[in-house]
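I have a structure here, written as structure tokens, and I will follow up with some questions on it.
Just one protein chain is left out here, and the rest sit where they should.
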Amino acid sequence: MAELVNVTIDGVTVAVPKGTLVVDAAKKIGNHIPVFCYHPKLKPVGMCRMCLVDIGTPKIDPATKQVVRDENGNPVIQFMPKLTTACTTPVSEGMVVRTATEQVRAAREDILEFLLTSHPLDCPICDKGGECPLQNLTLAHGPGVSRFDYDAKFHNEKHVPLGELIFLDRERCIQCSRCIRFQDEIADDHVLQFHDRGRGMEIITFSDPPFDSYFGGNTTDICPVGALTTADFRFKARPWELQSAQSICTHCAVGCNITLNTRLETRHGGFEIKRVMPRQNEWVNEIWICDKGRYVHHFTRSEDRLHLPLIRREGRLVESTWQQALQLVADTLRAADGEIVLMVGDRIPNEDAYLLGQLGRAIGARVSVSPNVPSHYADVARAFGVGKDADFKRLGRGDLVLAVNADVEEQAPVWFLRLRQAVVDRGAQLIIAHHRSTKLHRYASAIHRFEVGRAPEWVQQQAETLAQALQAARHALIVFGDEHLDGPRARALAQLLANLLLQSGHAGRSDSGLLPLYPHANTQGVCDVLSPHTALPPAARVVWAVGVGDPQELPPAGFYIIQEVLHTALVEQADVVLPSLTFAEREGTFTSGDRRVQRFYRALPAPGEAKPDWWIAQEVARRLGFEWRYNSPAEIFEALAKDVPAYAELSYAALSRVVEQWPPIGREDLYYGGTAYDNTGGIGARYAAEAETRALPPYDVTIPEPTIAGLKRGPRMLYRDGELIRRSALLRARMVSLQQVA
Amino acid sequence: MLREKRAQDIEKVLAKYPPERRRSAVMPLLYIAQEEYGYCTPEAIREVAEIIGCDPTEVKSIVGFYTMFYEQPVGKYVIDVCDDLPCALRGADRFVSHCEKKLGIRVGETTPDGKFTLNTVMCIAACDRAPVLQINKQYRYALDEQTFDRMIDELP
Partner (left out) sequence: MITEYLRKVPVGLATVFKTLFRRPVTIQYPEEQKPMSARFRGRHHLKRYEDGLERCIGCALCAAACPADAIYVEAAENTNEERYSPGERYAKVYEINMLRCIFCGYCEDACPTNAIVLEPIDFPVGYTRESLIYTKSMLLEPPPPGVPGTPQQTPPGKYDRAILPFPPIDESV
């Protein structure tokens, strides 16, 4: 625990850790010192001068070096001759801060008047209007009337595309440099800078491609005015019209907490997602999300969504009713005599996967996950994953991060931010082993290279040195991916790394463990609740594929039941198509790559007659004679918790636990932390790794020979060719095909 | 390409800094670029960024901040007239108007023949002999309209 110092702010004395800034200390006791440039996640710069306060310290006698006291024995406080910025001044013992004086009030009013001299006051058309720090603080502290002529206002460009996703309005910009500092300090993509000085100072980008960062959208959240807007949300809705639903991002294994903002719409039967905003969870994504999570939501209202069950009649898929489709599915399954493959994708929630698994076992089906789900090492991650209470925030000096075959920024962007902070800001050591260069390489203290797809062999050869390095570390976090590895070889890699943890004494310790880079939001969860078979039978009578996603080879079968969200190429093979719901239209839980189970809530109405996967599973089960009567995912989760040992201690109540987080985020604090949403839906809970509860033996590992299929398994990149965030000729021209590279 | 044209100069500059602190060489490199092309061309900025291993945006920002780096082509002679307070008290603003009239351009512009560029600058530390200007960084002190005209006419 850091040393505490006492500071008195407007008569209230508070003890805060040494080094705390006055603005933060004041915030902790509910004294809201207005700021524009200061942000609790960024380093202070003191540029906007909005936080000016009157600061005094006890007077020290230069001769005796003692605090001078008055006749009553109280220390004499010596105030600074001028007002001081609260955002750059750390507290000191006995400091007295006055924020309610006339001088401070006048200073705030003057600063606001100054900022507004060049601000266009086009709030009615500004996307920030309604959630704008400048608006709010002007109302609270600003002058009531302007002394400036509206027509004499400073004019500047209002439509500057900084990149394909972010637009800049130079008139609205108040030069707080939050966006520049976010790109420099957090994202480490130095694509924004100031240009010129004085009145001419403006934000520019001169990079090529211009504003190219996976985290660019966050700059619009922390922009204290409407200067930065996203191409996606620009003029789409006013903030007060939006409804919000708390959700979990589905694009990678991080499980970022997000808020889906929806609005009544003339299209799509009523509601539509207007924007995706980060939701605070200091244990997962802090207040950031990556651009894929922010912009890739339009699929929820895609034209390709399935609205009705389809049945193949005379070679064509025709629209049908649930009654007919479910009866056909039930009859087919009954007649299949157990020669059934139930294949589940890793994007569906735990409850649905569990219920499907139960049904599959009950009818004697081979329950498996789709071939591109890396299910082979989920059990290793369950046993040796990061500890129950592991926290990225604690990772720092003395700790070791080992990244093997992992391209963290491409595969789990927000984990890249967390690991980068641990290494760059807090001094953790980073060792990287990969066959190519990644962005994380910039911070590595040691870089190793192996041949493409030779990660397991490399770990085996280096076992001794790696174990020594791990042993020397206080905590050890091992990030690994399965680039160019097939299932069995990826499993060998995971096991070798787990053995390293055992060997170095880190197994089962809280802040140590494995961190697998899974492809989707619920890979771990689906593997946990399904315990899938890893091998598929060569053929079956019926294949029932649920949320398998990408078009791929299914085992040959006489009858295909495809349960999907979109009309994919796979749907064309189907004999029966069952339309299901995306995460936005239902509730449930996902288990992230670090085994944090998190709830998400419903944001949109279902399209057409599409139903959640658990409902479909239950209806089929009932037609096969099972008496299942689950009314909601909550009830299924209760059954799941009883059945799956790892989830025994979890419940919806535990997952929706909300705790106070620092920095405060939300409506009245939006000038402080930005427009990210506060977390009222629950921070989720991580279940304990097996190694934490009991001693586990090391794995006996034999590395299988590499296969062609495995070697062809390229990196699973979030931002890859063909998956455009926004259709653009520029981006398409710049993107090099991965096939060409590989 | 700057690296081909001025390879030796660039090497000389880079040699002054430790390899991990190459970024510090940005200003001397930009001067080389400006010497070579007359101003900091976008291509040169990108090249400097590549040499010192940082983002072009950062180099562009430095060019934008310092008034002695030019982002636009300038004339053969760059005339920087000080119009800060002490000079203004000695009639700098009237002097600047005269300069504009004599050259037939406004402050910040270049004559159509590409010979002169006229700028106003902040204090250049010669207040005792105001009004003062720099022409291609050479000081000319205690000017008046006649001396300015003569200076302009005499320049080749």
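Some points to look at:
So that you can tell them apart, the chains are marked A and B in the order they are listed, and the count of residues begins at 1 in each.
As a working rule, contacts are C-beta pairs under 8 Å (C-beta built on N, C-alpha and C of every residue); 3 or more make two chains touch, one makes a residue touch a chain.
Treat the numbers as computed from the prediction; the structure is a model and nothing was measured.
Shown chains touched by the hidden one, complex as a whole: A. Within the set A:A15, A:I29 or A:L264, the residue that contacts the chain not displayed is A:L264.
Across the entire complex, the residue among A:D122, A:E451 or A:E572 in touch with the chain not shown is A:D122. Within the set A:K65, A:H159 or A:R199, the residue that contacts the chain not displayed is A:H159.
Screening A:D61, A:E241 or A:E451 for touch with the missing chain picks out A:E241.
Contact between chain A and the absent chain runs through residues 120-122, 124-125, 129, 150-151, 155, 158-159, 234-236, 238, 240-241, 264-266.
To be clear about the criterion, only the chains that are shown with their structure count from here on.
Once the centre of each chain is set as its mean CA position, chain A and chain B turn out to be 47 Å apart.
Residues of chain B touching chain A in their complex: 42, 45-46, 54-61, 64-65. Taken in their complex, chain A has these residues touching chain B: 189-197, 204-208.
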